[in-house]
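A single protein chain has been removed from this complex, and every other one stays in its place.
Let's turn to chain A:
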Amino acid sequence: MSESLALEGEALASPLVDKTPRQGRSAPHSGLFPALLSRLPAWEAVALWAVLFLAWQGSTYFIDQSANPLLPGPRIVAEALWESLPELWKGTVSSFFILAPGYLLAVAAGVALGLVAGIVPGVGRGLFPFAKVAAPIPPTVYIPYAIAVLPTFHLSATFVVFIGAFWPVFQNSAAGALAVEGRHRDNARVLGFSRLETLVKVVFPASLPHIFSGAAVGLGFSFILLTVAELFGANAGLGRFVQYYADFADYPRMVAGILYTGLVTWLAMTGLDKLRHKALFWVR
């Protein structure tokens, strides 16, 4: 038994290195068990979730649930969440049509401009000093102005999401292009690549690790800006849902909205992380 345990430990530690089937070893579960184990979160993480949930549940013993408390218990919030699901879903769709165009446009523009600035010295000399000044401006300050200037709320919110995601993607892409190893450049040159070929076939893939870091930071910013923008002037959406029920002091729905928004954000981040994992299989 101890032998099979050691094997499992080994398989967990190096899932990529050795994929040869271990034949002749008599551990019937050694194939399935490690695979299942590696998908489960660590027990410490499970424990933290359990403690937090129990604390929340425990709070209902001290807070009177009938007097619309600021912190409603899990059961009341779950009911509110269930009842609000159709509305929340509509809000998700509404938010998605702001987030997706703004974010995707920001990634496309940020990667293209960042890589070009990284490999064309003249463009870099022009853009980097400007980026140094413009990037640190908290994008939230654009919100009132964007709403005033642009014709629709949808357009202004999309613009703000774009700005929030653009700079991190731009800066990381440029850093990635500047950090492309000399050997990759040498190989591109001896293969007679043109500038465009070098950009598309060498600099872009070589910069992907940096690009994904920028894209993750940018996605986080996108969600912040989306929800903040919705607090200002939306008539639907996730941020607006929370704001709306807070105005009516409907705390169960408000907390449900916060939890739901957290879930959506986590799902988006996880999706990006999966994509990153897939695209960067070659990075050791």
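Everything that follows uses one rule, which is that a contact is a pair of C-beta atoms (placed from the backbone, for glycine too) under 8 Å apart; a residue touches a chain by one contact, two chains touch by 3 or more; residues count from 1.
Please note the rule applied: contacts and distances are computed from a predicted model.
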item	value
The complex's invisible chain, by UniProt name, from "NitT/TauT family transport system ATP-binding protein", "Putative carbon-monoxide dehydrogenase, large subunit", "Phosphoribosylformylglycinamidine synthase subunit PurQ" or "Peptide ABC transporter permease"	"NitT/TauT family transport system ATP-binding protein"
Selected from A:P69, A:P101 or A:P205 as touching the chain missing from the view	A:P205
Residue ranges of chain A at the interface with the undisplayed chain	183-184, 186-187, 189-192, 201-202, 205-206, 208, 281-284
